[in-house]
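The complex appears here minus one protein chain, its other protein chains still in place.
This part shows subunit A:
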Amino acid sequence: MVAAVMSAAAPGTARRRTWLTNVNAWLLLLPALVLLAAFTHYPILATLYHSFFSLGRSGPAEFVGLDNYTYMLEDDVFWQVLRNNLFFALATVPTSIALALLMAVWVDRKIAGRTFLRLAFFTPTVLPMIAVANIWLFFYTPDYGLLDQFLKSLGFSGHNWLGDPSTVMNCIAVMVVWKEAGFFMIFYLAALQTIPPELKEAAMVEGASRWYFFRRVTLPLLMPTTLFISINALINSFKLVDQLVIMTKGGPNNASSLLLYYIYEVAFTFWDTTYAATLTVTLITILAAVALTKFVYLDRRIHYQ
């Protein structure tokens, strides 16, 4: 009402003021907008665009429609790395979450050496993946690696852990769990410390056992954290491939290759950039679907404080 009266009195001034406010707002948004557009949105759109074109090694790139996608669906290696990636996600995500929760509950209690334990659990997170992969490469080395030396002392024979397609994926999964669990523990620890101690006392007065309290109160209250961690873990399982570069290069016979590593190979070893673009679009779609599940479905079912 007031604004209407004012603009009736001086329409020019009011319009000018609105315009200035808008310019101001856009200027404030500009830095973030430029960075996001240049390094996130444009590359995604460009990738999507290239995935519909031929490589153009001998002449200009031509529009080929869904040909690249058809090729992908017929590509055995693609299906193999996708299967590998799903196995890898299923093996690492629940394990690292369970382990993180266990460690967090343990170091949340008042025990001697608590700080030292927390630090110990968190140390793998601080190390870069490249370094971790090199350490574990030594563990898994046939015959004189730590694992084989230990097994030999128990009377078992040596094994080429990373060279055997049936063991390589498990070996890498164990290492990744070791590296990731400590990081997730920190989130659980923070969440545990936001649960008021009176809740525990109230439950004690009612006669609830520790397990009952954990199941009926702690676990539900940690659900937002669990969701957050599981989304991150899932995305990490598609996105962390440094270890492959050091340890296996995706071998033997693609047994340990993951989707992102395959994209890297296709793009920078085979220089098939349009096919790499096609695979990238597929990867982004998978990750977007994961994120969407979180925002649309799971968020409604979880209690946020």
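The working rule: a contact is a pair of C-beta atoms (placed from the backbone, for glycine too) under 8 Å apart; a residue touches a chain by one contact, two chains touch by 3 or more; residues count from 1.
In this section, contacts and distances are computed from a predicted model.
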Absent chain [UniProt protein name; select from "NADH-quinone oxidoreductase subunit L", "sn-glycerol 3-phosphate transport system ATP-binding protein", "Acyl-CoA dehydrogenase family protein" or "Protein LplB"] | "sn-glycerol 3-phosphate transport system ATP-binding protein"
Which residue among A:203, A:259 or A:279 touches the omitted chain?
-> A:203
Selected residue (touches chain absent from view) among A:82, A:175 or A:221 | A:221
For the chain that got dropped from the picture, name the residues of subunit A it touches.
-> 196, 198-199, 201-208, 212, 217, 220-221, 223, 303, 305
